[in-house]
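All protein chains but one are shown in place.
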Amino acid sequence: MDVIIRNVTKGLLPFIIVFGVYILLHGHLTPGGSFPGGVIIASGVALLAISFGLRKAERLVKEETAHVVEGIVALFLVLVVLFESFARDMLTPTGMAFGLWSAQHVLLLNVVGGVMVSMALILIVFLLMKE
Amino acid sequence: MIVYLLLVLFAATFLVLIVKRDEIAIIAILFSFFSMCYMFMNPEIMVFGFGGWSPPFGIVWVLDKLNVFLALLVTGISSVIAVYSLKYIKERRHRYYTLLCLITIGLLGVSLTGDIFNLYVFFEILSVSSYALVAFFLNEHAIEGAFKYLMVGSMTSLFILIGIAMLYGLTGTLNFADLASKISHDPPYMVALGLLVAGFSLKATIVPFHAWKPDAIEGTPAPIGAIFTSVSTAIGVYGILRILFIFNLIQINWVLILFGAITMLLGALMALVQVNVKRMLAYSGVSQIGYVIMVIGFGTLLGITSGLYHILNNALIKTLLFMGIGIGIYLTGKENLNEMGMKNTPLLICVGIGLLSLSGIPPLNGFVSKWLIFMASWEISPMLTAIAIIASALTLAYSFKIFSAMFLANRKIEAKVPKILLIPVIILTALCVFIGVFPQAGLNMIEPAVNALLNQNQYITAVFGG
Amino acid sequence: MIEVYVGMVLIALTGMYCMVWKKNMIKKVIGLGIFTNSIHLLLIAIGFRTNGIPPILTQVNADYFAMQAVDPLPQALVLTSIVIQLSVTALALGIVTLAYRHLKTLDTERMNRLRG
Partner (left out) sequence: MKGFLFIICLIALGGMFLYVFLSPVFGVWERKEVADYYLDNAFERTGSANVVSSIVWDFRGFDTLGEETVLFTAAVGVFTIVIFGMKRGK
């Protein structure tokens, strides 16, 4: 890719990832949640892969790593979601209303689900880009 | 109990890839089978609300007799196939077992859920893992079959999604029991019913939607072909039954009878002209599902009993045959009927019993359900009995074709069969003979399921009362 | 609301036409995407309410929230459905790349003829 896209990517990539993390963390307060946040993070990495080539992007996240992290995170997700069934009384809100800490389990699940979505999408994009 | 079952299955799915041990998947699937056996003993309807929410607001899994019967069948067939595949699949086995666990989760979820959108999600788990497994061998047949199946399958599951959206717009709820109490028989509801039934009839392979199946099965490994023709079709029929149950429309239905009769005849005729053994068995599966759809269309007690009985028998026989013929493919490497001659006495006995049972010869299980089907159709119209008998005769013809090609051919390969491939086949053969000799054993399993299906009020009170 | 439903039906028919009639594999996958998105449009339209507000509680709209917010359930269903759609599309594109690598064509008719 040409020099403009490379330089723009270099400048924008940290902001894209920070924006994705922001959306993940505020999923229970503002529009968004696990899926949009994960997609934003993954699209940042995909932009890196398009402009600098697959080699460079694989230095950030390896395919095998993405696959294994995805599996572990999915396992954790299963544990938490099934745990909700038994812990209904423990999940009543405790923190300040409209604060970041107001719905702990939704926050946790949003972040974990976002990691899962971003890893899966990074993996799929890398695989489909292979020659 | 349900939660532990799901936890074990999901954990096995993710662990197989990380730890790279196939035994985890086999143990998990066997565990699910035994826990379903335990739940089958329980006489009451069990309701489990996920997340601790009460029925119309959260997702519930309802375990009535029909559900549990299907889940028992599904996990049983899956565990037999999981054991068989340990030797049959030679490469990329971890990925194969991951996908097998996922397909089991999908089948179990579709059969046990009590929420219509949850059903769609699990249906998609089932479909996506099926597409991946069809493409598993990565040759030309596999690619073509997988792409065709993916296109047709995703289109019909989108029909299901439109049907769900229509039902939500019309009633404002997604729970089966709540839907059942709010649905009327006005024309807009009937459109939603039609879309949902069309969506499920792809998995059940009723005639206008049958074309993907032989193509898909031609490319798959033989054990996955067994899953497609036995339990996957059973899940499709279960979906149709459950939708009719929600609409309280289990009564005589000439559309289902017509399509069932066409499916039955066309499947048998198409099976007769095939040369590839997997394609032949795939068309045979289409034909057997035709019987089931026809008798479900009768809506009588005898009709539904014989239909469910035939689902059970078809699952056992088709799995047995696919596994037996899979051993032949494993040994000779050929799928063409003319090149498959071999010599092995235990395999000959097992496949012979399977083929006889498929065509309905008396002391075997295929005869029992076919006899019940003939009786049920005689009550409605003798014409239908005649059609069923013609299809049955065609079944005998192509069964003999398979048998003669495999065991009576001139070119014979002396072969030694690995034990782990033969044991599941022998277990299934024993089951076939057992049900044939003691038909009451099968009937005792099915009668509670039929009663659950015909009694809608019991379901609604169990979901909302408990 | 009529125009939304009519538009949804038109988009759905376009998607179905692409999926069934086009011979190119990539075009078929695009048709699948169009069809799915029309259903998402339908689901969002079902939750519509005149003068509706987004189903997000703030300190400002707390007193009239339950009276005016649109139906949140179809939006959650659409989120789920989007992810499923994405997975199916990813798998379809994987199969298409595989097909192109093996058969050197994207035309479904030629694919059928190649293997005879």
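Read from first to last, the chains carry the letters A, B and C; within each, the first residue is number 1.
Definition applied: a contact is a pair of C-beta atoms (placed from the backbone, for glycine too) under 8 Å apart; a residue touches a chain by one contact, two chains touch by 3 or more.
Keep in mind that what you see is a predicted model, and the values were worked out from it rather than measured.
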- The chain left out here touches which displayed chains? A, B, C
- Item | Residue touching the undisplayed chain, where the options are B:I105, B:L281, B:M294 or B:V351 | B:I105
- Note on the structure: Touching the hidden chain, out of A:L12, A:L29 or A:L54, is A:L29
- Spell out the interface residues on subunit C facing the chain that's missing from view. 1-2, 5-6, 8-10, 12-13, 16-17, 20-21, 42, 45-49, 55-58, 65-66, 69, 71-73, 75-76, 79-80, 83-84, 86-88, 90-91, 94-95, 97-98, 101-102
- Item | Absent-chain interface as seen on subunit A, which is shown | 27-31, 33-34, 67, 70-71, 74, 77-78, 81-82, 84, 91-95, 97-98, 102-106, 109-110, 113, 116-117, 120, 123-124, 127-128, 130
- Task: Can you list, in ascending order, the subunit B residues touching the missing chain?
- Result: 10, 13-14, 17, 50-51, 53, 56-59, 92, 95, 98-99, 102, 105, 109, 117-118, 121-122, 124-125, 128-129, 131-132, 135-136, 138, 162, 166, 169-174, 182, 186-188, 191-192
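One rule holds for everything that comes next: only the chains that are shown with their structure count from here on.
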- Looking at which chains touch, is this a line, ring, star, complete or other? complete
- Query: Taking each chain's centre as the mean of its CA atoms, which one is farthest from the centre of subunit B?
  - Reply: A
- subunit A-subunit C separation of Cα centroids, rounded to whole Å: 22
- Could you please state the distance in Å, as a whole number, between where the Cα atoms of subunit A are centred and where those of subunit B are centred? 37
- Message: If I count partner chains per residue in subunit A, which residues reach a count of at least 2?
- Response: none
- Note on the structure: Within the complex, subunit B is touched by subunit C residues 12, 16, 19, 25, 28, 32, 35-36, 39, 42-43, 46, 73-74, 77, 80-81, 84, 87-88, 91-92, 95-96, 98-99, 102-103, 108, 111-112, 114-115
- Note on the structure: Given the complex, residues on subunit C that touch subunit A span 54, 56-59, 79, 82-83, 86, 90, 93-94, 97
- Message: Per the contact definition, I'd like the list of subunit B residues that touch subunit A in the complex.
- Response: 3, 6-7, 10-11, 14-15, 17-18, 48-52
